[in-house]
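One chain of protein is taken out of this complex; the other chains stay put.
All chains are identified by letter, namely A and B, in their written order; residue positions are counted from 1 within each chain.
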Amino acid sequence: MAVSLIIDGQTVRAAPGATVLEAALAGGIYIPHLCHHPDLTPAGACRLCYVTVNGGGPVLACRTPAQEGMVVQTGSPEIDEIRRGLVELLMANHHGNCKGCLKSGRCALQEIIAKLRIDRKKLQQLRPAAEELPRDTSNPFFVLDPNKCVLCGICVRTCEELVGVGALNFAGRGYRSRVGPLGAGPLAQSVCESCGECVERCPVAGLAYVDHRRPREHVQTVCHSCGAGCPVTLGLRDGRVVEAKGELCGRGRFGWRILQAPDRLTVPLIRRNGAPAEASWEEALDLAARELSRYRGGECAVLCSGRLTNEEAYLLQRFAREVLGTNNIDSTLRLTHAVSLETLREATGWGGATGPFEAVEEAACILLVGANVARSHPVLARRIRRAAARGARLVVIDPREDDLGRFAHLWLQPYPGTDPALLMGMAVALVEEQLVDPAILGGLGAFLASLEDFPPGRVSRITGVPEELVTEAAKCYATSRPAVALWGTGLTQHPHGGDGVRALINLALLAGHTGLYPLLEEANAQGVWDLGCTPHHLPGQRPVPDPRAGGKGPESSPKGDGASYPGLTLTEVWDAVLEGRVRALYIIGVDPLGELPEAEKIREALGRVELLVYQHCFMGATGPLAHVVLPAAGWFEKEGTVTRADGRITRVRRVAGPAGGSLPDGDIICGLAARMGGERFVPEPASVLGEIASGVRGYGGLSWEGLEKGAEANVARPPLEARAAPLEYRGPTERPDMQYPLLLTGARNSPYGDVLSQKVEGLRALQPEEYLALHHKDAADFGITDGDRVRVLSRRGELTVRAAVTDVCPPGVVILNYRVFPDSLTGTISRVCAVTLERLA
Amino acid sequence: MPDERYTVHVCHGTGCVSGGAEEVYARLGTIAGSGIRLKRTGCHGFCQQGPVVVIEPDGIFYCRVRVSDVGDIVASLSTEGRPVERLLYGDPAAGRTIIRYGEIPFYRRQERILLRNCGRIDPEDIDDYLATGGYQALSRALEMSPEEIIAEIRRSGLRGLGGAGFPAGRKWEACRRAPGTEKFVICNGDEGDPGAFQDRSVMEGDPHAVLEGMAIAGYAVGAARGYIYVRAEYPLAVKRLQLAIEQARQRGFLGRHILDRDFSFDIEVFQGAGAFVCGESTALVSSMEGNRGFPKPLPRPRTTESGLWGKPTLLNNVKTFAYVPKIILHGAGWFASRGTDKSKGTAVFSLTGKVANCGLIEVPMGTTLRQIIFEIGGGIPDGKRFKAVQTGGPSGGCLPADLLDLPVDFDSLTAAGSMMGSGGMVVVDEDTCMVDLARYFLDFSQRESCGQCLPCRLGTRQMFAILDDITRGRGRPEDLARLEELGRLVARSSLCGLGQTAPNPVLTTLRYFREEYEAHIKGRRCPAGVCGL
Partner (left out) sequence: MSGELSLVREILAGYGKSRGALIPVLQEVQAALGYVPEGAMVEIARHLGIPASHVYSVASFYAQFRLQPLGRRRIAVCRGTACHVRGAPEILKELEGLTGIREGETSEDLEYTLETVACIGCCALAPCVRVNDEVYGEMTREKVRALFPDSEEAHRDAG
């Protein structure tokens, strides 16, 4: 029930549970304060917000609940004296003046000083703070300045309560108190994720952006940095982005700087005399169209990334199918979660998450499998931490324990690649503990029979996870309601990745839970998939009809018959090029040679292919090999819609640019299509969305105007109808032995490392040094100490890297960041193999 | 053992141990023959004269005993000889030596209720405690209803002895009434006041009294767990309490089904880690929860409703709990008959500083400062002149000579601008500079301020900086007005009681010794000759 109270003679309505301070601020009545922030628990530390209630003595407005009929005075001679005295103390202790201060003009202390009548003479009678303390400038984006800090603790509470990282805290005590990370070392070398949430909330210049300029206008759009699709408001000044507001991670907060990268492609290039030369759009598009027209259907292949908008993805697949006449179209999702979406589609009728990410924060149990979510989806990780902090049970299955560890109720560390066995083992535990609804069990004969392959002892031997822990995890997941399961590439990036996804779906079905979330990483990976940029599916996830069903693998099909045969996947394309079956490549928004595994094979294929049309914001490693390079607009430089990884559809808006002479991908695709006889290729996103809305399953009924107004839209997935399916255990392809006694796997050890982070100088600077994580027992066996350089040897290749002795991974398992994991160790795109170590002198 | 004619008590308080009491005890053990029983005791209180050895039943009091004296002591016992003259206490006032304990003015003027066992029993032996009627109060309490116990405590008028003087019975009742099945009892032994050691002496000298009081409190409020929060600087207290807990468990006074009744209660010792602010109840709870010792700002629920881990918690001082068994055994009326109208019972002080007899004393509430300092304390040594007495530590104030007839109780001290605090009483003479003393206390407060709230963090720092300047001859005429203003500001707007009382040493010295400040500022002169101007 809302209450009404009288503050300074004015009647104010307050929300239920609001404090007097909140009520006053909401009613437009200012009460001086420094340590209050609406997102955080009240601290009561700055003592500035004293008020009187019903004529009594001073009380803190920030800690006094607003009650019906209260009569509040925000000032009195006594309160004014206290406020002035406190502000004088702050000013005497504040180093430097406002001129040249990074926060000048946006500083709460300045505002308070302006409102109170400060006696300058009295101020001069106070003793100034003695020592000037060093500023922490280790972070490229913001500075921590103890000389300006008022110790309100807003940053500490933000990092703990909202972000859940706890990088910052108070250190020391009394007037020597400071805010800083562990050991008062440089912030950039702490667990700080550089999300800037504390900087956003700091009322003074204790934490301030180093190069902030005040924006003049704002545009609301959606973040580009991962599949979580966080809403972001970009601030602009003189047509350039100057800030990003919203609940964001470091990539989201600072990644917009990629727009201003000095090496953006701005002019089309065509190869003349073996070297790229600048050309006009007319020349470049004419050339590309003419050359592409020389190839028939399956001789062409189109590769793209999840960084296209829905409209562009839809146009691109139309271009491939209608103009080029081929189903050879695929996206980088192939390397991460295509297997998740395919398995989900087979099992449940739709390849996508079953609910919104918001439900994760509401869950009673969160099962997280093979995902370094704090690195891949930092804001989602916050939801998980907040859920755990309020009591949700977090159960994690991952060989490597990361900083979610302290929030985890259980952390299971299976040997890499053995998740399917572990998940089936959990299913066995559910059945044995009679936690499965008999109604669900009925008719599951084949599945139950397949469970017999996973007796607890065997599961424990295969996975290295103790039996009790398997049972406890299963019970925790099954008995908490609602429960959600999320998974990342740790589950899928194995030869039998689909088994893991299937096993997890089985487990959810047995427990009667519906929350299933594959953690897609690229901003529009889901939309690009849904709208048909896959060789096996048409828009709306409709399977490509296969007249040779059950027959041999896909092969090139004659022109004009493109929709009749499933095409080649991104991983199959390179062999097809090397075998001469594919002779022309149109690559959009991905730099295969720079970003993808199997670089050697790709280099050879790109050298061999007859025609390479490359469309991107940056030259990358692939650009120099292209015959035609088409400069594309970046994420914030184009209009459209995106589907985030949980199926929410939102508008992405042009905020600036496009830079130089670059064009949105949709315009380029339509330009090519028009030159090649394509019909109805209109680049306007609103028009394309109309076409999508009228014909694509799951996307029906969307309206540009509705989305423009901010209407909530979700992919309309068919009702969940699924049954647990039998599974046979297929172990990792390689096991440790006497010669190669350790199992190496990949993980993500930093949120930075993708193209985005590489192109933004500050994000690149935050990239930690690469290391091989190994357990201290293994370190002792190999005579390795922390920081040693070691050679990692597999049967096929080797790598030299620094060793980090930890116990975040179990004995017998060593872990390397994906970014530096060379193909040579495994010989495939798999990221698991047996290795041995040698300590280098 | 029937043939043991003498019992030799060797004080094992921290003061005496630092003077070599353990070596004395060991030597006695080696050479004392049959007929002599040796006993380690807790603090006798007369720490300045340590190591203290008392021969019972005659009550012969030896002071400043060294290992080399042991032979003579043993010889004096075995040959029916005379006491060892050189070890007897020489009364500086009367100019004669005193043989017996009870005749020494330091003890004669005291009324030892709380400290009765201190220095008489072996704190490491539960049987010694039992022999003095120990744990009988618990046994009696368990026959009463919790409400009856609380009513008895209320009637006694016992007030919390941690500083604030909140009536204990009301606190117990609030905790009993607080909803919740899990409740805690915490004994606050975080005696952080520099210049006070009476809690330490009680924990070291009579640990079972504390445990017994806590168990009775646990029964009365409905708690099953108790904690004793002891300063880390008190290792001996920790050791003795842990030993006492172990022995009490073995005898069924702690643990499950105490005295075969349906009441279970156990106690653990939690060692503080060195922060004055943790004497404040909510800061103490924060620290037990693994946090910085930050007090919780008002308005907030009382600790009795939401204390440790958010559960109803009864938090009392060491002395408060130690009084409880005595009140239960002897009745509320017995306790209430002592002291003044609003401050019942006795007051325990650590009497130190420029006074002839330093040590731990216990007097009825209402005894005057003069009686304490001049009769018990023996006045000011070396013929110096009394200048002031400081009570209540950094939260208290300095009272001048014309207040010497002030009766010592909660309310009189507060009215004079000081406070009872945890019971420190430091006497200073003409050689002490009051500005330096104020500077000393503000230095303490600014070091010990938790730093959470602005007024205490920056206000005490600012006051210290001004005082420091004054003692260095850099004072300015307007400084006194600034100090008074800052003092009011810090007192009115600080988050917790410690910040609110931190200006007291400055405000009282400004009130009673303003001329000393003025001499520093205007005359660039330190009347006591302490500040090197």
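Assume a contact is a pair of C-beta atoms (placed from the backbone, for glycine too) under 8 Å apart; a residue touches a chain by one contact, two chains touch by 3 or more.
If you're wondering where the values come from, they're calculated on a predicted model, not measured in any experiment.
Across the complete structure, the visible chains that the omitted chain touches are A, B. In the complete complex, the residue from A:Cys62, A:Leu90, A:Ala167 or A:Ile588 that touches the missing chain is A:Ala167. Among A:Pro58, A:Gly85, A:Pro146 or A:Pro181, only A:Pro181 touches the chain that is left out of the view.
Residue B:Phe444 is the one among B:Tyr89, B:Phe263 or B:Phe444 that touches the chain missing from this view.
Contact with the undisplayed chain is limited, among A:Ile6, A:Leu40, A:Val59 or A:Val191, to A:Val191. On the side of chain A, the interface with the absent chain consists of residues 160, 165-173, 180-184, 190-191, 405-407, 776, 785-786, 805, using the contact rule stated above.
In the full complex, chain B touches the hidden chain at residues 14-15, 17-19, 46-48, 50, 191-197, 200, 231-235, 270-276, 287-293, 309, 350-354, 358-360, 390, 393, 424, 426, 428, 432, 437, 440-441, 444, 448, 450.
Operating definition for what follows: only the chains that are shown with their structure count from here on.
Listed in rising order, the residues of chain B touching chain A in the complex are 275, 292, 297-300, 446-455, 457-462, 465-466, 469, 476, 478-479, 482, 485-486, 489, 492-495. Only residues 43-48, 50, 58-60, 63-64, 78, 81-82, 85-86, 89-90, 92-93, 122, 125-127, 150-151, 153, 170, 172-177 of chain A touch chain B when the two sit together in their complex.
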